[in-house]
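A single protein chain has been omitted; all remaining protein chains appear in their positions.
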Amino acid sequence: MRSDRQSAPLGLKIAAAAGLAFLHLPLLLIFVYAFTTEERSYQWPPPGLTLQWFAVTWNRPDVWQALTLSIKVAAISTVIAMILGTLCAAAVSRTRFFGRETISLLVILPIALPGIITGIALRSAFNLADIPFSTWTIILGHATFCVVVVYNNAVARFRRVSGSLVEASMDLGADGFQTFRHVILPNIGTALVAGGMLAFALSFDEVIVTTFTAGQQQTLPIWMLEELVRPRQRPVTNVVAMVVVLVTLLPILAAYYLTRDGDQIAGSGK
Amino acid sequence: MTTAVAFEKISRHFGTVKAVDAVDLDIREGEFFAMLGPSGSGKTTCLRLIAGFERPTAGRLSIFGERAEDVPPYRRNVNTVFQDYALFPHLNVTDNVAYGLMVKGVAKAERRRAADEALELVKLPGYGARRPGQLSGGQRQRVALARALVNRPKVLLLDEPLGALDLKLRENMQEELKALQKSLGITFVFVTHDQGEALSMADRIAVFDHGKVMQVGTPEEIYKTPNSRFVADFVGSSNVLPPDFVLRHAGEKRWASLRPEAVRLVEQGPGSIAATVISSAYLGGTTRLGLDVEGQRINAVLPAGEPFPAEGKPVHIGFARDDLHLMDEGG
Partner (left out) sequence: MSLAQASAILPERGGLRGSLSDTLWRKPTVLLVLLLTPPVLWLGIVYLGSLFALLLQSFFSIDEFSGLINREFTFKTYGELLRPSNIDIIVRTVSMAAMVTLAAAVVAFPIAYFAARYARGKWKALFYLGVMLPLWSSYLVKVYAWKLILAKEGILTWLFAKLHLTWLIDAWLSLPIVGGNSLSVSFTGTFIVFLYVWLPFMILPVQAALERVPQNLVEASSDLGATPAQTFRNVLFPLALPGIVAGSIFTFSLTLGDYIIPQIVGTSHLFIGQAVYAHQGTAGNIPLAAAFTVVPIVVMGFYLWGAKRMGAFDAL
C-alpha cells in the first residue's frame, strides 16, 4: 500500500481543515460567551470576563425546573426506547420474515420525516383523543423517535453476533433464557448502552416535537428557545448553553468508546 | 451394533425448496460417518436436523432409539463443531470450553478441571486464559472441538471442520480427528464437500445430491462401485461412460464408470482402443493424461516414470474388463 504513505494534497488538507473548523469554532464561541461581562448585547470581543453568571444561573429555579423535567423525560423515554428498539432489532435480525422491510421503515420514519410533522401529528391526536398535556405526552413523542437510535445500534451488533453463536449455546445445553443471559446480553450489552446514551442525548436536546407536546411545561430546550426568540437574560442563556454542550458531549463520548471496535455509532440515526 | 442416529423418510422443505427430501439413513454407534456432497445438496441441513437447529417437515428422527423431532437442541446429548467455530467472543478459552458444564450447573472448580483436561486432549494446554480473538484458525478449531467434547456427547457433529484450514494443517487435523474418534469411541458425523477428506477419514460415507442420499457405503464401495453417474463423477473423478460406448467395448448397453488409474497405455492389438492425447499434467507421483476416445473424453492416471506421449499424439489404450463398473442407473 504505497499510497498510504502519500500525504494528502495541500488543497484537500486546507479544505478539510476549514470544514472541521467551520463545525467546531461556533461551539467554542459558546464557551467564551459564558464568561462575558456584557449583559445586553452579543458584543465581541467581550468587554471583560467574569464567573458571576454561573452563580446567577445556579440560583435560578426556572432553569432547575426545566433541567429536572428534561432529565426525567429523557430518562423515561430512553428506557422505553431501549426496550422497544431492542425487541425490534432482535426480531428483524433473527429471521427473514414477511414485512421485515416494513418494520425497518416504520422505525426509521419518525426521524426520516421532519420533526414538525411528528409534532403536529401527535398534538392533533392528543386533541382528538382529549388527552391533556403532561410529562407523559412529552415522553410519548420522545420515546417514538428515540427508538430508532437504539434500534440502529442494536441491529448492527446483532448482525455481528452471528446466528451460530446462539445455536452453539443451545447446542451446548443452554435453553432460551440461559442463551439470552450468557451469550446474547453480554454481546449486545455495550451496543444497547451506547444506543441508550444516544437516545438520552437526543431526547435531552429535542425541541421541535416537544413544542407541540409540552403544553405549558418547559424542558430545558424549550426554555432556551424562549430565550432565543425573546432574549431576556442573555448571560444566563450563555451559561445554560455551555452546560448543555457539556452535558450532551459526555454520553456521546461514552457511546463512542463503547462501540468503537467494529461498528460505529449510528450517527445517521439522529 | 446399535444405531446412533436414524432418519426415516425425513424431509425438510423450505417453501418450495426441498433441502432434504425423504431421506433414510442409519448412522451406527461409534462410527466415523461422513456426509459428502456439493453445496446445496442437503448434507448440512441433515447435520442441523440431528443437532436440532432445524426441524423435519416430515419423517421420524431417532437418536439412540429415542424420538427426537420435538426435542430442542439443549436437550439432545449431541454437540456440534461449527464451520466458523462459533466461539463466544466475550469469554476466554476456558470459559468457552466450560460453557456446556456451566449451564448444566456444574461447580466452578470441577468445570475448570474438565476444561483443562479437554484442552489437553486437543493439545492446547495452557491456552485457557486467552480470548478467541487471539488464537489462530487451527487453535480456534481445537477449542471448538474441546468445547464440544467436554460434554461427552453421544454424537459429535462436525460441519466442514477443516474447510477453513490450509492444506498442511488440514492433513494433520485429519489424522488427529481420526485418532481422537478411535480413542474416545464417540460417534462422529461430519459434513464435507471434499471427497478426498471423506474417503480418507470416514468409516462410511453417504453421498448427497439435491436433498437425497444417492449412495451409502464404505469408502471403497463408494469409490469402486458407484451406483450412479453422479456418485462416480463426484467421488472418484471417474470416467463416466455412456451406454453406447460401453456397448461397443464391453458388450452391454449400460452406463459405466472407469477409474482413471485403471486406464493403461497399450500397444495396438486386439481389444485396444485408439485415442488421441489432448492434455497432460505432471502431478509429481503421477501423470494425468486427457484423452479423446471416439469423441469421448477419458482421463488416465499413469504412474510417474512411465514415459508419456506428447499432446496431439495418437495412442492406444486398454483396461481390464473387471475395472469397468456397470451402474444400475444413468443418474
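Chains: A and B, in written order; residue numbering restarts at 1 for each.
Operating definition for what follows: a contact is a pair of C-beta atoms (placed from the backbone, for glycine too) under 8 Å apart; a residue touches a chain by one contact, two chains touch by 3 or more.
Bear in mind that the values here come from a model prediction, so they are computed numbers and not experimental data.
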Item to check | Full-complex contact with the absent chain, from A:A75, A:A90 or A:V193 | outcome: A:A90
Item to check | chain B residues touching the omitted chain (full complex) | outcome: 4, 52, 55, 63-64, 66, 68, 70-78, 117-118, 121, 149-150, 152-155, 184-186
Item to check | chain A residues touching the omitted chain (full complex) | outcome: 1, 3-4, 7-9, 12-13, 15-16, 19-20, 22-24, 26-27, 29-30, 33, 41-45, 80, 83-85, 87-88, 90-91, 94-95, 97, 103, 106-107, 109-110, 112-118, 120-125, 127-128, 140, 143-144, 147, 170, 173, 175-177, 198, 201-202, 205, 207-208, 211-212, 221, 224-225, 228-229, 237, 241, 244-245, 248-249, 252-253, 256, 260, 264-265, 267-268, 270
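Methods note: only the chains that are shown with their structure count from here on.
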Checklist outcome for this item: chain B contacts chain A in the complex at 51-53, 72-74, 78-80, 82-84, 86-90, 99-100, 102-104, 147-148, 151
Next on the checklist: Taking the touch rule as given, give the residues of chain A at its contact with chain B in the complex, in rising order.
Outcome noted: 162, 164-165, 167-175, 178, 182-183, 186-187
